[in-house]
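The full complex has more chains than appear here; those shown keep their coordinates.
Note that the chains take the letters A and B in the order they are written out, and that residue 1 is the start of every chain.
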Amino acid sequence: MSNSIGEKFRITSFGTSHGVAVGAIVDGCPANLELSQEDIQKELDKRKPGTSSVTTPRKEADEVQILSGIFEGKTDGTPITGVIFNKNQHSKDYSMFKDTPRPSHGDFGWMMKYGNYDYNGGGRGSGRITIGHVIGGAIAKKLLKTQNIEIFSHVTQIGDIVAEPQDYDTIKENIEKNPVRCGDLKAAKEMEELILAKKEEGDSVGGIVETIAVNVPAGLGEPVFERLDGDLARILMNIGAVKGVEIGLGFDVANHFGSQINDEYTVENDKIITKTNNSGGIIGGMSNGMPIVSRIAIKPTPSISKCQDSIDLNTKENKKIEIKGRHDPCICPRVTVVAESSTAIVLADHMIRSGFIHPTNLKI
Amino acid sequence: MSNSIGEKFRITSFGTSHGVAVGAIVDGCPANLELSQEDIQKELDKRKPGTSSVTTPRKEADEVQILSGIFEGKTDGTPITGVIFNKNQHSKDYSMFKDTPRPSHGDFGWMMKYGNYDYNGGGRGSGRITIGHVIGGAIAKKLLKTQNIEIFSHVTQIGDIVAEPQDYDTIKENIEKNPVRCGDLKAAKEMEELILAKKEEGDSVGGIVETIAVNVPAGLGEPVFERLDGDLARILMNIGAVKGVEIGLGFDVANHFGSQINDEYTVENDKIITKTNNSGGIIGGMSNGMPIVSRIAIKPTPSISKCQDSIDLNTKENKKIEIKGRHDPCICPRVTVVAESSTAIVLADHMIRSGFIHPTNLKI
């Protein structure tokens, strides 16, 4: 198994949902970045369940400990290890899935591949594993902030409810005001109601999360195989439950002619910009200085309490399955911070790789 | 710059559209695979321009030469190098773009990044660079065929024309019968007309290409960062002009509830399968034995002869630009083989990485 991502700014993630601990090592963060446990905890709190009506009532304290990499309040250039010791894990909820794979859940692939399946709460396929992403993302965000780069994610669709587009400042303000983390407060209200209705039914619902990164310089990414869009697509598709990734206009490009959506150049305040941003800030695999805009499609949580058809892996007989437990009816709100983190990890890596941030020492 | 992709089955691509040659090295193909120049040429011919009404009339002979890696008709375990010497390149067509970036074309990012821009035909940002992908893909396909895995791509949408779904055998049969490589012959006719109309206008049009891989065993990919869907998303998004990637139901998952789209298990011919394939053959980052289905959104070719706004990079003054030359009005038909190749490269790599194909020697 490989649990690392990134070339120069590299995350290695570890742990299972019901093991001793989960966490991540960040290797390649330059020395002399001011960094505290609070910088990481603040981001982790965004993905913590049990904090609002629309998430699972499961409480997870999720207090991060830093084991290495910080000396006198700054990174020292050595690997930064963040760990959260697991608590409040109900192993008893899961034993019934040992031989009966849950529809659209990763456990079937896991059983086929590893044999020795940790059926307690999804093992490394659990959403809890994104704690490692968020630890890495929190450090990446702090590093990117030294270059004035800012990243934020918001929910743009839940089921058939689609948010109205807003300007970036409104979005940033609004996402903190509603449990769905939607930038349009009116849609947010309807989304919340839909999620609660599905929760009531023991069902779940999907949605779309958009991520925006501003102040990214032109020239990140490379033209053929280490393109910025390719690396973003990979890390975003790697988030559990994501089934689609698009940049800029995304799938809607199929419906257009070149003359309609080409981004023409102009100059504003002595800087070359494009009049439109249908490219989503990336052309030819490289950033062009415009905001980088991606969207991901998130499937409904596969764990639903409605009765479903499965089989017994040993006898191959049909079996009915009802997945009780405290599952999120919609993970989109909690995915926002994971999308932000994943985007930050890729951008931090490419900022170092492309020479915008010194690989070793922020001060040099 | 990095021009390699894959871990065990690894492609390194080289060359520019107007340089001496383009090509690729495939490192990591096991020894003892029967392989000929024709196996590669056959695939390259699928992307060759000048072969139908809907592509550029530019002729490219594109005859591949194998410089290494084959001994007595079989791979010998050493790197396989395929090269095509460039001919028929009209450098004169491009000099006007030296200081005036083309809207939505990669040259602006390139100029910002490398300084020393090869303005002759797009340098390494040219579509011609996908010759390397196809060389790699042809070898990957031959290797996968030893495991009974088959991959094919078809056009499902051009502009507002959407193909009707067909069964896989019909699609495979139909794509060879029309220049658009669409699986639905009725839609294909309309697509062709739309493309020709746009060509006439000096405009271009986008579309969607779907790729299907059948007989892939369960257990390819890893649960967190080297997921099969993430690796597919990366290589597909890395294809120039692609702005979106989706697996299975893709973005449509956002519109659904879990109870509607979860793939329930059943047994058929003693094999565990799912009744539906909304997951597109991948759950929890790993293949589940069902067909792997991806779709990519391809933007209209940015090179159009209609008048567009740009700027002069040196003076920052506004400039008008009209891109003459023999450009494809729609690259979707030619992208199909690139999508097949990219998918094959990822699957070949993961088949070796997951232990389904021996890393060194096919016979062992």
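The criterion applied here is as follows: a residue touches a chain if its C-beta (ideal position, glycine included) is under 8 Å from a C-beta of that chain, and two chains touch if they have at least 3 such contacts.
If you're wondering where the values come from, they're calculated on a predicted model, not measured in any experiment.
Participant: Of the identical chains, 2 are shown. What's the total across the complete complex as given in this file?
Facilitator: 4
To be clear about the criterion, only the chains that are shown with their structure count from here on.
Participant: Report the inter-centroid distance (CA atoms only) between subunit A and subunit B in whole Å.
Facilitator: Chain centres of subunit A and subunit B, defined by C-alpha means, are spaced 26 Å apart.
Participant: Using the touch rule from the top, collect the residues of subunit A that touch subunit B in their complex.
Facilitator: Against subunit B, subunit A makes touches at 1-5, 11, 13, 101, 103-110, 112-113, 123-125, 129, 132, 157-160, 198, 203-208, 218-219, 221-227, 229-238, 240, 242-267, 270, 272, 274-275, 278-280, 282-289, 297-304, 306, 308-311, 313, 316, 318, 354.
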